[in-house]
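All protein chains but one are shown at their positions in the complex.
Right, chain A next:
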Amino acid sequence: METTTTEPGAPSRLPAAAAGRKARPASAGARGGRLRGLVTIALFLLPGLVLFCLLVVAPILVAFYTSTFKWSGLGGPPTEFVGLDNFTRLFANEVFLGDLWHGAVLIALSVVVQLPLALGIALLLNQRLRGRAFYRLVFFAPYILSEAITAVLFTMILSPDQGLANQILGIFGLDGLEWFADQSTVLVALFLVMTWKYFGFHMIIYLAGRQGIPKELTEAAQIDGASGWKVFRFVTLPLLGPTIRISVFLSIIGAIQLFDLVWIITEGGPTHSSETMAVTMFEFGFNRFQVGYASAISVVMFLISLVFALAYQRFVLRRDLEGATTVMRDQR
């Protein structure tokens, strides 16, 4: 990061345009101005910093601390230090290993099924199609409904006895499924709900990305004789790269933290077959009063998110971010 040309530590207004162009004389007045600048910075930054440190940073640090204790969460601060025992217990526990597996399955399904679907629809809606504004509005609507409403709605629709889904299967002469009640179908049923709720969001991102591709490029390819598929494969898809990479990132981060839908629909059942890390953490923290153990799960969740985010930015988003920073530099 380049810095502006004032003395280190000295606040200066307008780093973007004026600094460097207009060096202030080091008179008493300037020192007063510098002090006033520092006070302004502190006053403007303080509320955000306090709120953020107290309610975001501190709780995460505390989670690290309590994860090394055996603690019920009640009756004063934790005292029974157990080192990394909670973590060894965690990685020997089948339920927790199951959580990791379910997360991986949901991520794989999202990336292989849901996102290509969203991309396909976005490209469809990018064509001249009657009523496409209306379709866009409809496809995005589930995203703004709360997870709670979605979860309850689909508990009814995918109910094994009289749910709508089984009634529809019945029309085609098919047997109804157990959906959330069967260990072998619960994850797929959950994925169905996630797709209903989230594909519109990814579609909107892809649409925005697609509309950012200049028409001249696809037209030039067409004039050169490229077929529809080739235009997609060699022009549209590469240019959508940054958008797709972001969408994959958001999808994975979302799956790592999945809680609301699972908690309301299945509470992780039947027999833990749809449990996620957040659900296990919640169960141990708030229902079984094993806060130390639950904190260990929080810490693992945090580390997985962090390592994933850093690795993704380092290896996958690198090119995109380089572009972004050069743009930012140009603006300075």
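Quick notes on this one:
Criterion: a residue touches a chain if its C-beta (ideal position, glycine included) is under 8 Å from a C-beta of that chain, and two chains touch if they have at least 3 such contacts; residues count from 1.
Everything below uses one rule, namely that contacts and distances are computed from a predicted model.
For the chain of the complex excluded from view, the name given in UniProt is "Sugar ABC transporter permease" [choices: "Glutamate synthase alpha subunit C-terminal domain-containing protein", "NADH-quinone oxidoreductase subunit N", "Sugar ABC transporter permease" or "von Willebrand factor type A domain-containing protein"].
Between the chain not shown and the residues A:Val82, A:Ile107 or A:Ile121, the one that touches is A:Ile121.
Summary of contacts with the chain left out: across A:Val138, A:Leu174, A:Ala220 or A:Leu237, the touching residue is A:Val138.
Although one chain is not drawn, the whole complex shows that of A:Leu35, A:Leu97 or A:Val152 it is A:Val152 that touches it.
The set of chain A residues touching the chain not shown comprises 1, 3-4, 6, 8-19, 37-38, 40-41, 44-45, 47-49, 51-52, 54-60, 62-63, 66, 73, 121, 124-125, 127, 129-130, 135, 137-142, 144-149, 151-157, 159, 161-162, 164, 167, 196, 200-201, 204-205, 208, 243, 246-247, 250, 253, 256-257, 259-260, 263-264, 277-278, 281-282, 285-286, 291, 294-295, 298-299, 301-302, 305-306, 309, 331.
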